[in-house]
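Scroll down for the structure; my scribbles are underneath it.
Rest of the complex left out; these chains stay put.
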Amino acid sequence: MIEKQKDALVLGDTEFKSRLFTGTGKFASRDFITPMLEASQSQMITVALRRVDSSEKGDNILDYIPKSVTLLPNTSGARTAQEAVRIARIAREAGCGNFIKIEVITDMQYLLPHNHETLLATEILAKEGFVVLPYMMPDITVAKQLYDAGAAAVMPLGSPIGTNRGLEMKPMIKMIIETSKIPVVVDAGIGRPSQAAEAMEMGADAVLVNTAIATSKDPILAGKAFAYAVKAGRMAYLSSMADEKNKASASSPLTGFLRK
Amino acid sequence: MQINLNGKNIESGCKTLMGLVSEQGLDTKALIAELNFELIKQTAWKDTLIKEGDTVELLSFVGGG
């Protein structure tokens, strides 16, 4: 859990004012990325690493990302801890800094992460000085193991990647937030600003949103929308609003207008 | 000579990594190169010799979430 007085999120040695992390996947054109980052004020964005093939236009996706924004290379494509470790090392050597989103997936149908391989990769990379952000199935036991392994944060999924179904795993994420000693970032499945706000209201430290922004008809406006929602949810958390109630309670005096 | 490039065996006459990259007609801007699983900085490509049986990976960053 973050420290309330000075409300900034610290990962590794970096302080983040924005609690909205974004991604570079699925945009109709890379030209959306820079203005989206401006509009959303996001300070961390994911990228992936792949073999080139001659057909691709050779421009560099990194050129679309201002230096002020922290790069978060992911290990997508990895099916084992070893592959994830290798991708992380290449990314760092290639000058992307030492943040890494560990993503190990063997379930090719629903693309749900493999918690145990993710744990093994976290142990190795944390020892090598990476700031490790593991993408995980919401599992309170694994969250604790990831903390013990040196993760900088845990990133449980809200619902399967790209589904926009929001916080389907809310009860499990809630337990992780309650018990985690490191920041909790809800990653994957967030398809609406309201869902991002909901995650922040329940105490998440940040959210990672890619598909919902990149595939909206207006990615720049969408990026701004998520930025507002994350702020709104954070403020609600900090202003500790009242809980749900079973009984109604009037907002106007309950006396009848001309009655006692 | 035969080298393994991105998982495929190809025939190449180039002596240096830089030569190979140009031969492939790839824009170097975004390129990352591994020679036998070791990363080679772009500045060193022109002085990096490749020989029969080497394994070369040419990678780049792409959009991802």
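When the chains are written out, they are named A and B in that same order, and each has its own residue count from 1.
Following the convention adopted for this analysis, contacts are C-beta pairs under 8 Å (C-beta built on N, C-alpha and C of every residue); 3 or more make two chains touch, one makes a residue touch a chain.
Being a predicted model, the structure only gives us computed values, none of them experimental.
Chemist: How would the full complex read if you wrote each label with its copy number?
Modeler: Complete complex, expressed with the shown chain labels, is A x4, B x4.
Please note the rule applied: only the chains that are shown with their structure count from here on.
Chemist: Calculate how many whole Å lie between the centre of subunit A and the centre of subunit B, each centre taken as the average of the chain's C-alpha atoms.
Modeler: Measuring from centre to centre gives 34 Å for this pair.
Chemist: Report the residues of subunit B in contact with subunit A in the complex, numbered from low to high.
Modeler: 6-7, 24-32, 34, 39, 57-65
Chemist: Which of the residues in subunit A come into contact with subunit B in the complex?
Modeler: Residues of subunit A touching subunit B: 23-27, 30, 46-54, 56-63, 73-74, 76, 90, 93-94, 96, 161, 188, 208, 210-211, 214.
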